[in-house]
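Subset of chains shown; positions unchanged.
Which chain is which? They are A and B, in the order written, and residues in each are numbered from 1.
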């Protein structure tokens, strides 16, 4: 990713700012920049790899429509989602602009992304993945559109070919608990050597308040072959699905929650609530308590089956309800909120936090918890690890704040390396490269102040780029 | 503000710290340092401009008595407010020291302001506005007092002359909703070309729990000519006042609240609560809910009349109640508290956040909301913009933290440029200059790490100094 793009991307980008720090960082970077990519958590669609000759459609399909980071910023400045090619889901009929026009709108407003991670990811992907070494501008938008389009049709531009070119060692998807994993099966049977592993995400099964919950449970019965008639069969079916994901290569589960509440219900009460939910009669706090209870159950099952448990907490989903009603989720309207871990996780950690066979990885959108709660917790409980900066904080500043606020107290070895958490396959090498640059730059700062020596730094850089993620996710 | 003060204030002050960063920052600064000042929010008294020959009284009236930043720091170290010339309002009779003595007390304790914004503003104002290029010390306090006093009487030292000298393009005051804006009228009729615009601040009308609320409503009836007998006439009178402020050149409203609670009451309930309040019988949560409701109403009216809406949330006013009882408000006893925006603003944003005709500018004293809540909200809702660092955070470090934590997620173009929010007219050029220095220094850091290029940086520096504030406030 270095020499051939020197015109736009200097090899010492994101390092420094001062010269001596750049120099040390570059030396460390040379050790780790070419290490394979381990991507243990993300949202890439497995269909990309199920079809050997899968092709990306237009630049707009690649960079704009599926990227809620891009959509939200343009929307925040008064550009309607329809103008960006997003079709309403509320049944209204809208004439969407053609992709060339959308691309032009995007280029006309690219200044909005100055200094943002999205702006950097786009710049890097254009240069390093697509070979576009001009800065995208309103004036050259159409020409660049043509160049990208042409590139997308070249023989080496299938996801499988890119997987190899990106030097990916393993890539984990995120899949509904009731997913039959057909694409994963197809990939395994195809003989292609890439490792695309599923991740078990049962959120929809655990949210009794969701309008589609009953349907999700029906799917669970169907796909597991266990008729869910109550709490006991529900647990059995969930356990069956975990076993299936594990058999399909899965290494981890993933759980999202507005708050990391954990709560152990007496079995009798869990049964009663579950029955009520089946009848559509849940009330009051039932849903919140059941979700907290199922996190406990997931920890219990992870102790048994060894699946690594991931918890992403703190997002207020679909904050903009009118927009959600019109366009559905994932259009940029998820907003973080203040998150409390110390008390909320106490029930789970008290029961399972000392288990050597459990690994629970925590992710937060509330950076105030880094130094105050997460680093002290991870620096104590054997089961805990801290995930890398997540979502809005997957950025150069976000990483710097994470290193600054987490590492002294948690210690590097209670962190989990990097994951990209992305839907955008083309951004994967870019994001991992930025993490590696941010890592070595942090280490260079420690060396300059003599907090660590070069031997330490080399070992740490390797672990941050490769070692920690492999060990933590048992890959 | 540059060359002639080189002895005390180097031209590269506040930049760097390293040489290369200073160099780039200075290059950017040369483009923007002399741009006109747009001051869209502050608390300068319009009387300064209503009288063409207004004169500032002594240095103490200028720098000490009206400045709660100065008062609080001296008070915190055991100096009684009376010693600083602040007269009690509780009827007690006190012999206040003369101004020379107060100035000496101040100079004797100036060391308390080392490294504080107040210390820097004073230093800068002395040098750049008053031409005092010696460091103020206990030994030279009286001599400097004399020099300032003499300067205050010079012909070019009227507020109007300073307005021109400071290169101010527009300056907005903050005015009670019931203010007849007599001074603004006088200024307009005087033929003087300066633009001093009012801002509509109705807090006192919306706080049913305030002892003077009824009196404020009476003033509203009187000044609007609409007899307020209930909720409906109240709204009409408020709307009339907004129209009057707008006609007088007003561009914005301003709202202060301990928490940014928004809440839509059914009209019937609003009426009932208002009636209760008129009878002095509000109970329980009435006041809090009514205030939250009126913020919703203000947004609704702004959608209609186009006044920009400002919300300053999170100050626990008059925390030191004994001192408040003796001296009244604004003596340094306002303390920030934890503030929650994501859930509190949801009702308002859901209803008006997608309106292209609304601009709502948010200010916080709780920096933890920058990256967690405000930047994601502003990076999504078309109606939202983030105001600059406010009050305690209007400082070099406060600005650096703001740039670090806000910009990656909100994007620069969802911010509102700078405002000084000051009562101290002499500090206006100083504060804007410090913002411009902090801005270019931040941009220089991005350039050094190659996050942006020089073209981007020039455009951003211009917008931070001038473009954003003009567009956001529709000036």
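We take it that a residue touches a chain if its C-beta (ideal position, glycine included) is under 8 Å from a C-beta of that chain, and two chains touch if they have at least 3 such contacts.
A quick note: this is a predicted structure, and the numbers were derived from the prediction, not measured.
Colleague: Number of identical chains in the whole complex, 2 of which are shown?
Modeller: In total, this homomeric complex is made of 3 copies.
Simple rule for what comes next: only the chains that are shown with their structure count from here on.
Colleague: Just curious, how far off is subunit B from subunit A if you go by their C-alpha centres, in Å?
Modeller: 40
Colleague: Under the stated contact criterion, what part of subunit B meets subunit A in this complex?
Modeller: So the residues of subunit B touching subunit A come out as 18, 20-21, 340, 342-343, 346, 349-350, 353-354, 356, 368, 371-373, 375-382, 384, 404-405, 407-409, 411-414, 445-446, 448-453, 456, 459-460.
Colleague: Which stretch or stretches of subunit A touch subunit B in the complex?
Modeller: Interface residues on the subunit A side: 9-10, 12-19, 72-73, 75-78, 111-117, 120, 135, 316, 319-323, 332-338, 365-368, 392-393, 395-398, 401.
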